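Yeah, one chain of the complex is gone here, protein chain that is, but the others are all in their spots.
Presenting chain A:
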């Protein structure tokens, strides 16, 4: 079939302008496909990053301990359970589980925390604050405080506090100044502001403060145990699987980030389907374009096809010649479209680093291989109809006496 390949190639190179235009058309379709893949993928990364970038992927807490019902279920009695309020939910067994979770492949970081609420007081100004006590080495483990720092450092001594920029502005304090923290357990301490961060998330910048785990222990009157463990994963899309696994292995309550972000996930799914629709249209356009161009070419070459048939070329040979043309157009157009797509997307920063208002296209998500193979397959399918038409050419009717 080497010979059929030669003829196909010759046919394509014989009308360079026509072939060039056809390949360019296919290339444009592939470019649209690649660009849409990168845009939809990039948007998803961007939005998820925005939403999930500064929160835990999995949060581990003590399961709520509801009173055990003494009445059997079948008794037909209406049972009202009242949530136990005599105990604070706290993780007593964290020390045993932490190394286990840390050792799981795919777990990027864990952060045992004590959380509570309080007020920051400076002079006559008070501001409500959500306080998170973290291990001093793990300040940036969940939200990247280190990167978001606008002043000071992330060093947390036993008498220091890191606060958000809005909060600092409200209180009119800067790094090195002292502020008083009243916890909701009635404990009050003076702390030195060691760092100010700006994450760009209002709720955090105006309401969050970080202290060391030991400070939090005193502030929230929790001599043992912790409130929760926050976990960051290498791949945030695996959160549900990891949450299920952690829950199964520890018996604790593990909540993936997706549990509280159903709307975002719905939005991403809708976005992905509209992207797929556009990609499908691009492919259909390619198929129609290739089919019509080849059909035109078979029509124009009817006398030649007839003569080849008369000279002993079988129907299979004729089909091969035209399907090969389709395949070559598809592969070339695919390579060119994907290449230009890659070149056009490369200058854009990855969505994780995209500046606000920038186009969050993701050059890594261009689906180049898929675009090229689908185009090649599409072009081959598109060439089957013209090829069969060519194979049916009756030599006698086209040779013309």
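Going forward, contacts are C-beta pairs under 8 Å (C-beta built on N, C-alpha and C of every residue); 3 or more make two chains touch, one makes a residue touch a chain; residues count from 1.
The working rule: contacts and distances are computed from a predicted model.
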item: Omitted chain (choose from "Rieske (2Fe-2S) domain-containing protein", "YojF family protein", "Regulator" or "ABC transporter ATP-binding protein") - UniProt protein name; value: "ABC transporter ATP-binding protein"
item: Per the touch definition above, residue among A:105, A:312 or A:356 touching the missing chain; value: A:312
item: For chain A, the residues touching the chain missing from this view; value: 1-4, 6, 10-11, 14, 303-304, 306-315, 317, 395-396, 399-401
